[in-house]
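The complex is shown incomplete by one protein chain, all other protein chains being positioned as in the whole.
So, subunit A:
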Amino acid sequence: MAAVQDGAVEPENEKEMKTETLNDSAGNHTAAVGGVLSSSPGAASSVGTPKPNTAAGSDEQQTLIAVLQFLRRNKLLESVEILRREAGILEETDEAQSSEAGGTGLSGVVNVSVEGGDATTSLFNRVSVASAAPPSTTVPQPAKGGEDQPDVNVVLSAYSQQGDPALYQVYYSGLKNFIESVLDCHRAELSQVFYPLFVHMYLELVYNNHENEAKAFFEKFSGDQECYYQDDLRVLSGLTKKEHMKGNETLLDFRTSKFVLRISRDSYQLLKRHLQERQNNQIWNIIQEHLYIDIFDGMPRSKSQIDSMSGSLAGEAKREANKAKVFYGLLKEPEIEVPLDDEDEEAENEEGKPKKKKPKKDSMGSKSKKQDPNAPQQNRIPLPELKDSDKLDKIMNMKEATKKIRLAPETLPSICFYSFLNAYQGLTAVDFTDDSSLIAGGFADSTVRVWSVTPKKLRGVKSAADLSLIDKESDDVLERIMDEKTASESKILYGHSGPVYGISFSPDRNYLLSCSEDGTVRLWSLQTFTCLVGYKGHNYPVWDTQFSPYGYYFVSGGHDRVARLWATDHYQPLRMFAGHLADITCTRFHPNSNYVATGSADRTIRLWDILNGNCVRIFTGHKGPIHSLAFSPNGKFLASGATDGRVLLWDIGHGLMVGELKGHTDTVYALKFSRDGEILASGSMDNTVRLWDAIKAFDDIETDDFTAATGHIHLPENSQELLLGTYMTKSTPVIHLHFTRRNLLLAAGAYNP
């Protein structure tokens, strides 16, 4: 790091850089720098073409400039150098690293910068360009609060300007009265302003040391806020001192990210006129500085429309955020020589059967030959080549698929429940292999246990000494290397030093991934039942990990708010996906392996493009931390479940919410589509497995152009009709679900007597 010449200044500096990087990440990761520096987002948006990027970009520039100036003035030249280098990387590598800095401190950034290479120069140009641009209004603003701080601090401490603390309540209730008095159609929209305004006003009071006023303000108005913000309010309520604001992530998020509101033009004009008439600068300032108002033309949205989309930590997604094209189609299945298959079948089946199956297979083949226009290019992401064993497995898969039960509302799947007994509340994660032959469980006592569900026992490879005795030329050498003596029905994998929160089998069943509270992701071999690699990168608990459907890649996400994409043969991540404002709680690969979906405690879901690390979708609407995600087998849809017990369905192509399944009364920990996508199964903490009619849910959606263009959806209230079945377990929370290749549903959970 920089040489520490001035002890008092250094930590300050560091803190600022964190803020700044987060600031950057909030701007939806487009990092378009050098746009017009609009003085206020409100002004920009009133033109009718919101420019989110410019706002974010300009902020970032200002901060950078300010910090650089400050450092230069203090003769911290080395720091200047480093900062420049780092900033360069920030912009060059798509923000992934930027938030890494926010989450894990500067060291991570420095690390990355080595990889970044020649980015430095390009950055230099940009910085100089930017510094040439006129500094925006906030930079020179002196601290009115009477604190004699360096102007850098002024830039960053967004709350320094203040009015009379006693008037805050008056301002707020004035606005409240106004909004309650407007026409019904505008009221719902304008009511959205309440929550962010409330929070920012409260924080301003706290920041300026008006503790009592802040408390009074909170008590008076916190009851007015929507109930789904309660968790955040609870955090806020604890915070009454300026000192508390340091290091509180929730607050940092509020200060650095703009709360996004979608308001129709009419409603916005109404609000603006009111505030200007009343000369209510306090509120107007907050709206301009901390809110991003996404203005659209047309009918104001209704209360239910707004409610269905709101609830996330930082407001709704901007419309632009979900405009990027997503190749949600499936990859072409590789062609596998059929003869092998035929031989097999003829050998084991009577004569009639192969004939029957051939036409089917052809039809499947022809289907896969057609290139789906929505599918990504086959080599968009380099995928591992198929091994012989993979091909065999594919053939097995196809064979099984022909025996698959066609599910429908009339023919529901059978459910086989695997109860973990004597787990003493310690079962934290479960996974099945795709062919349903193995189950793995992660436990709070740091162990991972693997069971064989089939009569075939788990065998490890023999020891080196024994292996040397084997005749390597023999045909069944693969059998011979296995140690029969130690074969058992279950194996325990020791290695983690904290609860194991996520596990995932590789598609070829040779590896197992596990992630833990200790901050590592471990790769285990299922041949030797030993740990092969410990992937270190997350410094905080890792909540979830998953293998790509094609193997080789895997994704992990955790408390540090960054999702990382890894390849099994690299000890450092290939991509880092930053942007979430709170813990990443679950991660899922898209079936075509080109995208990764992450659910977070900030109540949003983001879809990331693996190719370039961009965030291509932001889905808001959940009212609690998201704990489960599932892609439909055709890759078009995403289902997500949260602590509020609701399951939301999303159309990935259009970037829209298309359904809401209500019924669960507790956190939904498991979601899974059946093999053909007809049925969605959900498992929850409320000890139930529920089956939903997925086909109907997706058929009902209105995808007319208007809806697609505006993103204003009318959710049908049809949970009752879509629910096909509810199955209670005996005090056993359902934490994993899996459809076998024949569409038998497997569920797992620990019995809690």
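One rule holds for everything that comes next: a contact is a pair of C-beta atoms (placed from the backbone, for glycine too) under 8 Å apart; a residue touches a chain by one contact, two chains touch by 3 or more; residues count from 1.
One rule holds in what follows: contacts and distances are computed from a predicted model.
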| item | value |
| --- | --- |
| The complex's invisible chain, by UniProt name, from "Proteasome subunit beta", "Transcription initiation factor TFIID subunit 6", "Presenilin" or "GOLD domain-containing protein" | "Transcription initiation factor TFIID subunit 6" |
| Which residue of A:L252, A:L383 or A:L427 touches the chain not shown here | A:L427 |
| Residue touching the undisplayed chain, where the options are A:H210, A:R262 or A:R301 | A:R301 |
| Selected from A:G174, A:G534, A:P549 or A:P716 as touching the chain missing from the view | A:P716 |
| Residue numbers in subunit A that touch the chain omitted from display | 184-185, 188, 215, 218-219, 222-228, 230, 233-235, 237-241, 243-244, 248, 301-308, 411-428, 439, 441, 443-444, 449, 451, 453, 490, 498-499, 501, 517, 540-541, 543, 559, 583, 585, 601, 623, 625, 627, 643-644, 646, 662-665, 667, 669, 685-689, 691, 714-721, 723-731, 733, 735, 745, 747, 750 |
